[in-house]
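What you see is the complex with one protein chain gone and the rest in place.
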Amino acid sequence: MRYISNTSAQQKEMLGIIGASSIEDLLVRIPAKARLSRPLNLPRAMAETELVRHLQRLSGLNAGADDYACFLGAGSYDHAIPSPINHLISRGEFFTAYTPYQPEASQGTLRSIFEYQTMMAELTGMDVANASIYDAASSLAEATQMAHSVTGRDTLVISRGVNPLYRQVVETYVEGPGLRIKSAPLGEGVTDADALRKTLSKHTAAVVIQYPNFFGSLEEVRAIADIAHEAGALLVVVADPINLGLLTPPGASGADIVVGEGQGLGVPMSFGGPNLGVFAAKQELVRRMPGRLVGATVDVDGQRGFVLTLQTREQHIRREKATSNICTNVALCALMATIYVAILGKRGLRRVGELSTAKAHYAARELTKIPGVSLRFAAPFFKEFTLRLPKSPDRVIKRLLKDRLLAGVPLKGFDRAYKDCLLVAVTEKRTKEEIDAYAAALAAAVA
Amino acid sequence: MANVPAELKYTREHEWAKVEGERARIGITAFAQEQLGDVVFVELPKVGARVTAMKTFGVVESVKAVSDLFAPVGGEVVEVNAELPKKPELVNSDPYGKGWMLVIKMSNPKDVDGLMSAADYEKLTAGGGH
Partner (left out) sequence: MHAAKPAYDKLIFELSSPGRFAYSLPESDVPDGDPAALLPKAHLRDHPAELPEVSEVDVIRHYSRLSQMNYGVDTHFYPLGSCTMKYNPKINEDMARLQGFARLHPLAPEAASQGALQLMHELARDLAEISGMDEVSLQPAAGAQGELAGVLMIRAYHLARGERRHKVLIPDSAHGTNPASTALAGFSVVELKSEANGDVDLVDLERHLDEDVAAFMITQPNTLGLFESRIHQITELCHAKGVQVYMDGANFNAILGITRPGDLGFDVCHFNLHKTFTTPHGGGGPGSGPVGIKAHLGPFLPTPVVVKREDAYALDWSRPQSIGKLQAFWGNFGMLVRAYTYIRTMGPDGLRAVSENAVLNANYILKRLEGHYDRSAPGPCMHECVLSARRQKRLGVTALDIAKRLLDLGFYAPSTYFPLIVEEALMIEPTETESKETLDQFCDAMIQIAREAETSADVIHQAPVTTPVRRLDQTRAARQPVLRWHPSS
């Protein structure tokens, strides 16, 4: 067995030194009736070449974005991943290390996390970012817990513009603490400010909006921040950092906590995971933040060094009174994002946003030229938009799949009110040629 | 060699109380700060908050540990040490002086009778503090 070094001769030698006649002697505490009396009923071991063939076959059954033009969004995006990232994160010192419990032997990981924290704070416009949560949804769930703990209030008002999958995760997380969720409806594709004001009360811990929202529209963050703060509630904004190279950061518009999906920053889509949960907040909230934090300090020689800090918030010390139960962060994904932002840099990240929105607007124009196809909402959009189709979106998707097009996310499953709608995302990777092919195929499909 | 000022009263949870007329000044003992190590943060209530005798009123944190703070007496918080947020190290360097945490206007001065004397507290900590 190539991953096990000890030969049977060495095993015998070791048993001799231990003073046992066989490995069975070492398992003596396990009662006989607990012992599995047969081998595990699993497929037999496969040699590497057979295994590769088997997995290539499974992989080949999927419509990967190298073979299909991907216009899917809703929380996972086909943004370009620069070539150096995979090489760097595959260095064994990065990917086979673990949590930096011994900081002296983990400065590589600690420094890259410190850079990541800086980059996320810069992009979101907030004072401090943590070392990551699992994904945007769990990050949002953590933010709602934090808002409850900070304000002492028990109600969350979540805009209908927030990704319904994220909302479902929040609903799961609020079961334990018994928090209540109310909804703020949309008007023309963005949160209706007047309706929002009416749903707030002295029980509201936080107002949650998404920017751009689930339907692709740009919310008026500043106006909503003012409404939330008037009611004594925090404003939590869900915003993906890749868009914030171009868009106004929520921190500059009054957000108290910003969470988001960092997957677009160099993390493969990988059928939905692992992802990258961004979490950032204002300085005065830092001690209530969940997740790991890396801080700068000095060593005994006065040299700069980095450590995990403010650890008394965390489960390994605070146990049941911890700010969260989280133990790992998604360190390797955070490293991908760090390297991505270093590569794209000041101008490049802005350029990704410019290209994405230019192509999205081109696509929207071309697609809405087709008779019966229209934009569902009037609000300005960024890189995603919602189309209303004259024929069933499910059937359109099925037809366009044959043209190697992943046409969009059908919204019927999320809300029957949008059963004729398709959510289309356009990133900097989509070419004019792909968009024109999409328009031609869609025209044929709805004719 | 214990640092246990005779004029103060003590709790089993290692807080001290200094009676000042109707008020009591509160902090943690030299033994407590030594057990904790370097104090990095103290979470205290605001002026005007009410505290209950032997219930928690805040938290003291070191790098590797966190401890609840128990109020020796009940009443209204009338003063909070404004130095501690900037200089938590005062709890280590001067736990009975500049490291004080709260002043409480006692709602029931008889609460003090339930506290330990310096001699009793010294016995407690000599035995390891449990």
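For clarity, chains are labelled A and B in written order, and residue numbers in each chain start from 1.
Assume a residue touches a chain if its C-beta (ideal position, glycine included) is under 8 Å from a C-beta of that chain, and two chains touch if they have at least 3 such contacts.
Here the structure is a predicted model, which is why all the values come from computation and not from measurement.
Undergrad: Have a look at A:Ser21, A:Ser201 or A:Thr431 and name the one touching the chain we're not showing.
TA: A:Thr431
Undergrad: In the complete complex, the non-displayed chain touches which residues of chain B?
TA: These residues of chain B touch the chain that is not shown: 37-38, 40-41, 61-64, 88-89.
Going forward, only the chains that are shown with their structure count from here on.
Undergrad: Let me have the rounded angstrom distance from the C-alpha centre of chain A over to the C-alpha centre of chain B, please.
TA: One centre to the other, that is 44 Å.
Undergrad: Residues of chain B touching chain A in their complex?
TA: Residue positions touching the partner: 40-41, 43, 61-66.
Undergrad: Quick one: in the complex, what on chain A touches chain B?
TA: Checking each residue of chain A against chain B gives 287, 311-312, 317-318, 321.
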